[in-house]
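First the structure, in the form of structure tokens, and then the observations on it.
With one protein chain held back, the other chains of the complex are shown just where they sit.
Our next item is chain A:
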Amino acid sequence: MTTAVDASLGRLLDSPGITGVALVDAVTGFTYGVAGDAAEAGDGAECAELAALIAPLPAGPDPYESCAGPARGSLVRANLLRRPGESGPCPPGAAPRRPIVGRRVRATGEGRAMRSVPPWARVYVVCTALGAVSCAAPSPGTRAPWAAVALFAALCAACELLAARRSAGERRPDGTGAPAEGGAGLGWHTPVMLAAAFLLPPPAAALVPLPGALLARVEQRPRGLRRTWRAAQLVLCTWAASRVHWALGGRDAVVTSDFPYALVAAGAAVVAFCLVLAVLDGGILVLAERVPVRVARRGLFLRPLAPVAVHGLAGLMMAVLWRSPYGPAAALLVLLPMYVSWWAFAQYHRERAAHRATIRALVQAVDIKDGYTRGHSERVGRASMMIARELGMDDERAEALRFAGILHDVGKLGVPTRLLRKDGPLTPEERRIIELHPEYGHEMVRGIGFLEEARSAILHHHERLDGSGYPYGLKGCRIPEFARVVAVADAFDAMTSTRSYRRARPVAAALAELERCAGTQFDPRMVQAFARALGRQGWHPAVTADEPPPHGRPRLPAPYTPVATEPGARRGTAPGGPRP
């Protein structure tokens, strides 16, 4: 088992990609971040996909919790964000849908969404709770080590409360605070539960997570049900782990420090823990979230395995030291690294949220100057992302491409506001000044290391395939791939949104225009990919910011839901592509 964990960690160290991120988050016990951030960043499709990937992750065993239970929160969020016609685990009518709003979906929205709990889910929770009670009931004739149980339970509760307080304290008023508000279900106190499972008889071990789970702050209604569910799930998991460990004689191995064998027994206990977690989570996903079984099953067992295994190792060492001559105080030291990594992880998320806000501020600065392109950047980012997914790019490149799309016009900061806002036709001189903006943008983001490939897109997004574009007049495949993607997304959004000099065109007309110009202006491969993506997902634009548009006029392009392809769609005659 150790080798498996080794390999998994090694992989993590090598690949900082999105999957790695999700997994590491899981290792630390906080899975909230990825899907939540995606929702924040405003890419609906991406968010839905990510959430579907991560949703089954039982890092927060409570399917109702949104803040305290990371994974479920993202699922609820995803359900809110998902739209009809989109493939995904969201059945019709499961949750009220909000249109994609680039900003975060408010917690109150989630609360409303979850207020109606299906009756079967209630029955399921009650059954689970009854099962937990029957597991924890002490069998007559055995003497439970009450002192140890009380110590472990107090420790567990203390860890959970500490985590909750820290993250509550670090939450910022604008909502960019630490992600793990309220503490995750499998936080850094998991080693305590597992150590108890390794040392105590099963019914006694099952009592250990109880006080912590019952005391933990629950932000979403219905609170009682959520608390019950969370407590019952942890009790059952711990009981199962302890039962398996006990049956294998692991306790004696721990007490006598019989080492390779203690690892085997602990490994089996960890597997049991994850299995029960997966089964219970799957049940609640199917009943409460009405997720189809085959989707709910995905990754439920395997995803938490690596994190729980690492926590299991720490728990094993806690158990060994607890029974050693050095006593429980020495065992506490094991928790310190877990706490520190949890802290670093919370900081990481805080900083990441701040970073995203900064990027958004860069974009908003452009919006301030160039009034009519409001929300354009975010939409181009989203369209670029759709193309990237369609082209089968990996997550990291797709993410970079989204940033490229978002930041493609950042160089307009360097163009005088007067020119950007000019209503009439531009003189050649003015046009030349405006055409400098790709170079300005490239210069501006030069220092941002993670953008790398995206910088080329910022520089070259006005190049045309036939070499008549600017700034360098590159031709064909000499134009970087990212730039070819962003060019299509940019032109599409420019055509489908209202500008001061013309009205928005319908999506179908814009697509036809893109296809007409494919080969001369745009890369046909990108245009086809975009058409496919639109055909599947539709186009649901939204503004970036929460505040109303400054000019009071609706500037949103109309949403578009794909229908059967229209034969003989209108062919536009106006020059395609955005005004520079």
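One rule holds in what follows: a residue touches a chain if its C-beta (ideal position, glycine included) is under 8 Å from a C-beta of that chain, and two chains touch if they have at least 3 such contacts; residues count from 1.
Heads up, the rule we're going with is that contacts and distances are computed from a predicted model.
Participant: Tell me the UniProt protein name of the chain this structure doesn't show, selecting from "Putrescine transport system permease protein", "Metal-dependent phosphohydrolase", "Fe-S cluster assembly ATPase SufC" or "ABC transporter".
Facilitator: "Metal-dependent phosphohydrolase"
Participant: With the full complex in mind, choose from A:123, A:365 or A:477 the residue touching the hidden chain.
Facilitator: Checking each option in A:123, A:365 or A:477, the one touching the absent chain turns out to be A:365.
Participant: Write down which of A:134, A:347 or A:468 is the residue touching the left-out chain.
Facilitator: The single option touching the absent chain is A:347.
Participant: Of the residues in chain A, which ones touch the absent chain?
Facilitator: Contact residues on chain A toward the absent chain are 2, 5-6, 9, 12-13, 16, 24, 27-28, 174, 176, 257, 259-260, 262-263, 310, 313-314, 316-317, 320-321, 324-327, 329-330, 333-334, 336-338, 340-345, 347-348, 351-362, 364-365, 368-369, 410-411, 413-414, 417-418, 440, 443-450.
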